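Let me begin by presenting the structure, written as structure tokens, before commenting on it.
With one protein chain held back, the other chains of the complex are shown just where they sit.
Lettered A and B in written order, each chain numbered from 1.
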Amino acid sequence: MWRDAALVAGKDLRIEARSRVATNQVAPFAVLVLVLFGFALDPDRGILVRASAGLFWVAVLFSALLAVQRSFAIEAVDGGSDGLRLLGLDPAGIFLGKAAAVFVELVALELLLTAGVVVLYGVDLGGAGLMVATAAVATLGLAAAGTVYGALSAGLRVRETLLPLLLLPVLAPVLLSATRAWEVALGSSVDDGWRWVQLLGVFAVVYVTFGLVGFGALMEES
Amino acid sequence: MSTPARNQASFILGAAALLALASTIVLGLGLPPTLEQGPYARLIAIHPPLAWAAYLAFGVTAVASVLYLWQRTRSRVWDRVAASSAEVGVVFTALTLVTGSIWGRPTWGVWWTWDARLTSTALLLALFLGYLALRGVQTDVHTRAKRSAIAALVAVVDVPIVHFSVDWWRTLHQGRSLAQLTPQSDLDGSYVAVMLLGFVAMTLVYGWLLVERYRVEALEEHFDDQGLGLALEERRAEGEAVAVP
Partner (left out) sequence: MSYVLLGYGATLGTLGVYALRVVVRGRALSRRARVTR
């Protein structure tokens, strides 16, 4: 299973590295979202700094949608998903691999967006441990849930509009928890930030488990 | 497809639901005004029962989805039950939000507030709207059934997480909990009785809607299955009809 996962993750990441869709389209899109927030909320920096945790995670959520869509679009052409099945790869391994690839892409995006928040909004970073832990656990949840829903809507005719409708309500707790934890880390609210990390952990565990168990059924026929 | 016995059962269920609903409304509107909320507490006869029916509907969807996914009980019956129940549940959830909002306007002074329960109910509605959208996509029946069942379970698994996150969020940012103002605080006997009647009524309404909706689902699948063959036959019949005279 782990070997299969590494193979699939390697394949997806290599495709991304060569096609440069992630670097040339998704990353600029994410930064553009940050700039648009700057237009929408008066660059009177008070609002932007206070809202920066929420804006950051909204930008991550939108980029995650693109990343998941992209992750299944590369399988859709030339019967890629049939090929994966015919290779006799373990479905749980395929799930882990695809989720891992999305995870890596999202982490890269988050680094970029963090830089964007610091440069564009003038946020002072703090509480590094809490920030990193939150980002890691939240991204794991995003990648796992995203991969499950990507597979659910893969191969359907209206998947471009269906995926956001299916995925965004499910990810609402991630947005909520990650934002609260970052607000604590950035010092704009006083709360027990680690409690939110625990909730994010539960979310991640639930969806990773779901993916490991259910991905076989999803891949069987599509 | 529809036997006389089943039609009769559905008729009796429908009549019982109508009767219970009618008496709930008559009694509910006749409740005495309370000190805290005046006449608005009368909405309690329908609002909690609507919420209950919504939860019941989504519970049935989840159970039916599990039964479909489990190989030994796999049957298209469960897929149809899940689909019908989810649609009815969405209607009930929307009504729960609407009646809650109508109650909130005179009582809290706002149509909407980011109360924990309101927010998680709204997210529940969004989750199952997505489920219905997934069901609406034209594709192979078995693929659709399987994917929908998984989607329903993923949505149901999300509900407690949503609940916790929203709960923590709101209790932190709010000095005074709206829970103090929720209707339960000023209940007397007649309210409890009418509300219980409301629960019975909404459960019956749900059951009847589920039966009727199931029949539509089954008939639609029936026609989808033989759609092509039927269309060919019809064209042929037309051709013969023209040829005979």
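We adopt the following convention: a residue touches a chain if its C-beta (ideal position, glycine included) is under 8 Å from a C-beta of that chain, and two chains touch if they have at least 3 such contacts.
Note that this is a predicted model, so its numbers are computed, not measured.
S.K.: Among the chains included here, which ones are touched by the excluded chain in the whole complex?
M.R.: Counting the whole assembly, the omitted chain is in touch with B.
S.K.: Given the contact definition stated above, which residue among B:80, B:146, B:170 or B:213 touches the chain not shown here?
M.R.: From the options B:80, B:146, B:170 or B:213, the contact with the absent chain belongs to B:213.
S.K.: Who touches the missing chain here, B:63, B:95, B:129 or B:157?
M.R.: B:95
S.K.: In the whole complex, what residues of subunit B lie against the chain that is missing from view?
M.R.: 1-2, 21, 25, 28-29, 39-40, 42-43, 46-47, 50, 91, 94-95, 98-99, 102-103, 105-106, 205, 208-209, 212-213, 215-216, 219-220, 222-223, 230, 234
The rule we apply is simple: only the chains that are shown with their structure count from here on.
S.K.: Just how far, in Å, is the C-alpha centre of subunit B from the one of subunit A?
M.R.: It comes to 31 Å between the two C-alpha centres.
S.K.: Across the complex, what residues on subunit B touch subunit A?
M.R.: 69, 123, 126-127, 129-131, 133-134, 137-140, 142-143, 146-147, 150-151, 153-155, 157-158, 161-162, 164-166, 168-169, 172
S.K.: Across the complex, what residues on subunit A touch subunit B?
M.R.: The contact residues of subunit A facing subunit B are 145, 148-149, 152-153, 155-158, 162, 165-166, 168-170, 172-173, 176-177, 180, 191, 195-196, 199, 202-203, 206-207, 210, 214, 217-218, 220-222.
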